[in-house]
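Apart from one protein chain that is not included, each protein chain of the complex appears where it belongs.
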Amino acid sequence: MAAGKPILAISASNIAALIGAELVGDDCPLSRVATLAGADSESLSFMAARQYTPMLRTTAAGAVIVASKDLADAPCTALVTENPYLGFARAAVLLHPRQAPAAGVDASAVVAADADIDPSASIGALCIVESGVVIGPGVELGPGCIVRAGSEIGAGSRLVARVTVCERCSIGERVLLHPGAVIGRDGFGFAKDGEQWVRIPQLGSVRLGNDVEIGANTTIDRGALDDTVIADGVKIDNLIQIAHNVSIGRNTAMAACSGIAGSTRIGQNCTIAGAVGIAGHLEIGDDVHFTGMAMVTRSFPDAGSYSSGIPVMPSTEWRRNVARFRHLDELAKRVKRLEDKLEQEPAPSGAPKD
Amino acid sequence: MAAGKPILAISASNIAALIGAELVGDDCPLSRVATLAGADSESLSFMAARQYTPMLRTTAAGAVIVASKDLADAPCTALVTENPYLGFARAAVLLHPRQAPAAGVDASAVVAADADIDPSASIGALCIVESGVVIGPGVELGPGCIVRAGSEIGAGSRLVARVTVCERCSIGERVLLHPGAVIGRDGFGFAKDGEQWVRIPQLGSVRLGNDVEIGANTTIDRGALDDTVIADGVKIDNLIQIAHNVSIGRNTAMAACSGIAGSTRIGQNCTIAGAVGIAGHLEIGDDVHFTGMAMVTRSFPDAGSYSSGIPVMPSTEWRRNVARFRHLDELAKRVKRLEDKLEQEPAPSGAPKD
Partner (left out) sequence: MAAGKPILAISASNIAALIGAELVGDDCPLSRVATLAGADSESLSFMAARQYTPMLRTTAAGAVIVASKDLADAPCTALVTENPYLGFARAAVLLHPRQAPAAGVDASAVVAADADIDPSASIGALCIVESGVVIGPGVELGPGCIVRAGSEIGAGSRLVARVTVCERCSIGERVLLHPGAVIGRDGFGFAKDGEQWVRIPQLGSVRLGNDVEIGANTTIDRGALDDTVIADGVKIDNLIQIAHNVSIGRNTAMAACSGIAGSTRIGQNCTIAGAVGIAGHLEIGDDVHFTGMAMVTRSFPDAGSYSSGIPVMPSTEWRRNVARFRHLDELAKRVKRLEDKLEQEPAPSGAPKD
């Protein structure tokens, strides 16, 4: 258990008021958040799923955030709200506030004379800010970030550390970019000249909306002529590839190790689980959900949950089944021939017809 | 639309001459490239696929690059060539030339006294160039690149930003390395000593040929004894893993999120789509094409297109089909038993035999 060092205690009643929950039970001082199992009398914990009821009943927490249906199982002060997980997210920020670095430019940073950096922004050690860059109010560039010529970073955004923003990209407000992310690499586009590949200049850019989050070592390529566009509220995890001219709609979330090929458009409020591959030039509608390792090769305009892949099984069974898969088309034809054969005989009474 | 700022206008006739196209219609000044939809009277656009004919007919472009078969649909000056996409690639470079940085070593770079840097090379801010490195004419190291001891970078190559080239690697001429790429990490090789893993020293290197491109956050490991070798003209996208002792033949291209395990040899002129996994110690011939998410577990010496994977379907259907896949071997045996059973009865006239 390594919850961050608290900087203060807050009363349960204050927290309840700040997160919009109802206090049931005695008020008490709280100084940290913790799991039900790891909590002590100064801890605030929460219950997000029914399976944790036994742990709720025995928690040593000073207070817990619960839904009203679980209130009876709380052995301590309760903060009652219909979305305990959301309440917890808000309470955790109150009890464990991030300490923002001081405003100003670190002496070791390399900043172009014509970069426009708001005085309230913080530019960390060994950052590079090139010509014509605009850095908005309250922006934090952690150590080792590079913002290349002509890019803009909106108010309140945070580049955690070692983020690379290439030329002429536009980053919205309150955006969070994690270490190793590369925003605005030239897209992977080539024309063939005989056997050789000739690079297509990538003249578009990347535009990230407000409240976007981009994970560690994720890459988002710039567009060829038009831009690659990530709408407000999109959350993208680690090691994800977003190719040139992709667009992703508001509040869509993508888990790690996924990739989207060029020019595909993803709608709003989609969820894309881990290691999903989405081919290029597709249209994915709003409220589409792809499960893990899904292989998306055509457009899905309609909302719904879509899946693919073969879950693991013992290797010996898998080998036998895969061998059969190689002849599945033939197997289906054999079944058809059997059906045809039996069709020509008198059907036994009661047998279903296909 | 964010096509880069033009630095000059060029006449359509000059562009036609420079890209080897035939001018049909009036000459006109052109200052940028654009999509058919986004073009204005100073824009040069192009038509690469028949489906865009309606947009070609209504484009406001000053000129378009088209194949002769589409000339009749062009409402403006036409640059006629049989490969419009290639023509466009070349014209875009003419209208939007990259501005190379000034030669010389940035004051913030850390350069070993015995590094051999050509005077025409440019070493960007906070680069690190270690002992014995050789940097050729016209090389650009963008901000934050690291070139470790004993490596060589050939003439005209460009390390865009924050590239890591480990010790003793050899980078050819006109190579393009994107941010976050790691060239020459020690390969992942271990011997077992009881339950513990003992690292095998990786004494080989990485050699990249001429005109190679390596994407953002891609990793290419050094060989154990021999080298990992990437031949001339190979293009490798983002987030790709190339393990130790792999070799890749000329002009092969790989899309993002793919991986090649150790000691596999890939031929020339192959295309490897996104998220493909290729096992180790395989031999893949020339002109082999793997489609997206292909799972390559054996050698393919012969040219051809190979595929695998199950494309997505509605999750409810998928669950039912996957449950059946787990028993596919059994299903095939059941079909065989049915066939045997019917075989022993008189076959109806005309029914095909398996």
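Think of it as A and B in the order they're written, each chain with its own count starting at 1.
Here is the rule we use: a contact is a pair of C-beta atoms (placed from the backbone, for glycine too) under 8 Å apart; a residue touches a chain by one contact, two chains touch by 3 or more.
Quick caveat, the model's predicted, so the values are computed rather than measured.
Annotation: of A:92, A:134 or A:149, A:92 touches the absent chain (contact as defined above). Set against the missing chain, the residues A:71, A:103 or A:125 yield one that touches it, A:125. Where chain B meets the chain that is not shown, the touching residues are 110, 126, 128, 130, 144, 146, 148, 162, 164, 166, 168, 180, 182, 185-186, 188, 190-193, 195-201, 203-205, 217, 219, 221, 223, 225-227, 239, 241, 243, 257, 259, 261, 275, 277, 279, 290-291, 294-298, 300, 304-311, 313, 317, 320-321, 323-325, 327-328, 331, 334-335, 337-338, 340-342, 344-345.
Counting over the whole complex, chain A has residues 1-4, 33-35, 38, 83, 85-86, 88-90, 92-93, 96, 106, 108, 125-126, 143-144, 160-162, 176, 178-180, 211, 213, 215-217, 233, 235, 237-239, 250-251, 253, 255-257, 268-269, 274-275, 292-293, 309-315, 318-319, 322, 325-329, 331-332, 335, 338-339, 342, 347-348, 350-352, 354 touching the chain that is not drawn.
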